[in-house]
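A protein chain is absent from this complex, but the other protein chains hold their places.
Every chain is named by a letter (A and B) in the order it is written, and numbering of its residues begins at 1.
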Amino acid sequence: MSIILKNISKTFGDFHALKNINIEFQSGELTALLGPSGSGKTTLLRIVAGLEEADRGANADILFDSQTVTSSPVNRRQVGFVFQHYALFRHMTVFENIAFGLRVKPRDQRPSKQDIKDKVNELLRLVQLENMAGRYPSQLSGGQRQRIALARALAIEPKVLLLDEPFGALDAQVRAELRRWLRKLHDTLHVTSIFVTHDQEEALEVADRIVVMNHGAIEQIGTPNEVFHRPATEFVMQFLGDVNVFHGRIESDSAIFNETVPLIEGQENTARLLVRPHDLTIQSTPGKGPALPAKVYRVLTAGPIVKVELIDRHNRLIQVHLSHDNYNQTMLKLHEEVYLVPRESRVYANNDAWTGAYVI
Amino acid sequence: MSFRFKESSVLPGFGLSLGYTLLYLGLIVLLPLSALVVKSSELGFGGFFRTILDPRVLASFKLTFGASLAAAAVNVVFGTIVAWFLVRIRFPGKRVIDAIVDLPFALPTAVSGIALAMLYSPNGKLGIFLQSIGIKVAFTQLGITVALIFIGLPFVIRTVQPALEEMDRELEEAASSLGASRTQTLTKVILPLLMPPIITGFTLAFARAVGEYGSVIFIAGNMPMKTEITSLLIITKLEQYDYAGATAIAVAMLVVSLALILLINLFQSWSGKHLVR
Partner (left out) sequence: MFINILKSTDKRPGLNPPLIVNMAITVIALGFLFMFVIMPLIIVLKEAFSAGLSLWWASITEKDALSALRLTLLVAAIAVPVNLVFGLAASWALAKFRFKGKSLIITLIDLPFAVSPVVSGLIYVLLFGLHGWLGPWLAQHDIQIIFAVPGIVLATIFVTFPFIARELIPLMSEQGTDEEQAALSLGASGWQTFRRVTLPNIKWGLMYGIILCNARAMGEFGAVSVVSGHIRGETNTLPLQVEVLYNEYNFVAAFAVASLLAGLALVTLVLKSIVEWKTKHG
């Protein structure tokens, strides 16, 4: 089922949580809402579920398969919602938790006892917790609770599955495991799913599409590849992955990053040069294009990649990531002066991408 | 492995403070209470049961426990509603209302006793009105129940209120997203989760009502066999210098009270097993 949000805004008092959001979620896709805390991603998810009401605007609308659901309450929307802290009913066993959505159906739609039993057992198999039916939530681990919460949401055969930071409360190892599992599950079920996360790695690894949000607005919508390799805005570039930031200014028709003049907050014509650590090449000579002289300060070789920290003439700390092979070829020495050449970089002036020349 | 009474600690004063605690506890609480046990044993097994199975005593038990049960039940219903009001509904001056709930704890029982008697007497403010619709409260078992409702009123409210405050609203959202109506969410999720505090509040109100004296005697009329509560009967026996008889009745009452406390603890530890978050 596809979901279309039109002109959705939400204010809490003076705070604009969402500013005129327009977006379409494709049927059968797994979409990640990615952003820092306070970016409005959870609010957006809750509005889709009907747990929160959007501000009433003239053109505001929520469509499930081109049917408006704006005025239908959460218990009529048939959405499966998975909460960050699971929200399992602690007075019910695992079995009763999963059966809940079936048992509260109106009498004429309620499945028979046997059907409920079969359905719950099927879901328990799906989440690989067949033996836990009689347990209470307090007797399960965090990862198991989250899988039960998912099974419970799936029991009502939701048109759309909504997950609010589903792995946020789990430790790193369980997180990684559940991440892969969720992707596999989605590939078998193909139910339209939206999940909220602040973890870029999680979004990049699991989602078909990523919606990057900041300050209640959408920064970019795209596949993991698109948002990572072709960030539409400075925010997206900074939020997804490590990045070296150089502050400078625009002078006539080029961006200048080689001055020591201290920048003043709010100053006009400011510019920022963004280069990912793995997009910098270390050379012993400057070459033709822009190159930044810097001194090797520290080298960290323990790990899958080599992290080199350098300091340039303006005392700026710069990170470069190299493969071990590359590092061995360059034969860097501490305090050696080298030149850094960006293979790929982006310059932003004020709030827009800058396509002109720059001096580093 | 040798037996260790106490884990080692760098903090001083353990011997002194524990010694003082035990001495004081022994002198003020345990010694007098043991007098109760010894005195009742003077009667012997047969005498003990003859005393507490006397029709007048039995009638007082029936009245005391019956009225206490009724009052606690009324408090469960209205206490839960008041707790809901205090937690879930916006209302001006709620802090004052919240504070006034504790009045039955703070008001000396003799004062509440004469106030209730005056209020419900045949020519009292509420008495006149109730009389006109054929309900007699003062000097009846109903009057005793009214007094017991008053003194037990804060218990259910004060146990349910924090539970309702701390209840995770996500649980209600979850129920709702799974298709439950508001009524279904209330009966299948909220009330079952409130059950432990409700039962605790009920038991506390009941235990308090069983032993209540001051707020009841003024409104009760104190007719033997009809409106004579157990506490009053104990005093009557004492005034007749029937120490052993008074003690026997007191022991019977105490046993029930202690059994109740045990029941609360058992219930709480049982429900605590899977109801912890």
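Keep in mind that, in the parts below, a contact is a pair of C-beta atoms (placed from the backbone, for glycine too) under 8 Å apart; a residue touches a chain by one contact, two chains touch by 3 or more.
Keep in mind that what you see is a predicted model, and the values were worked out from it rather than measured.
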Report task. Would you mind spotting which of A:E53, A:E157 or A:D242 touches the chain that isn't drawn? Result -> A:E53
Report summary line: Answer key for B:A59, B:A73 or B:L119 versus the chain not shown reads B:L119
Report summary line: Absent-chain interface residues of chain B come out as 5-7, 9-14, 16-18, 20-22, 24-25, 28-33, 35-36, 39, 78, 81-82, 84-92, 95, 97-119, 124-126, 146, 149-150, 153, 169, 172-173, 176, 182, 185, 207, 210-214, 218, 231-232, 234-235, 238, 241, 243, 246-247, 250, 253-254, 257-258, 261
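The rule is simple: only the chains that are shown with their structure count from here on.
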Report task. Please give the residue numbers of chain A that touch chain B in the complex, ascending. Result -> 49-51, 73-81, 83, 85, 87-91, 100-101, 103-105, 136-139, 152-153, 155-156
**Report entry** Complex interface listing, chain B residues touching chain A
**Finding:** 168, 170-171, 173-181, 184, 188-189, 192-193, 195, 273-277
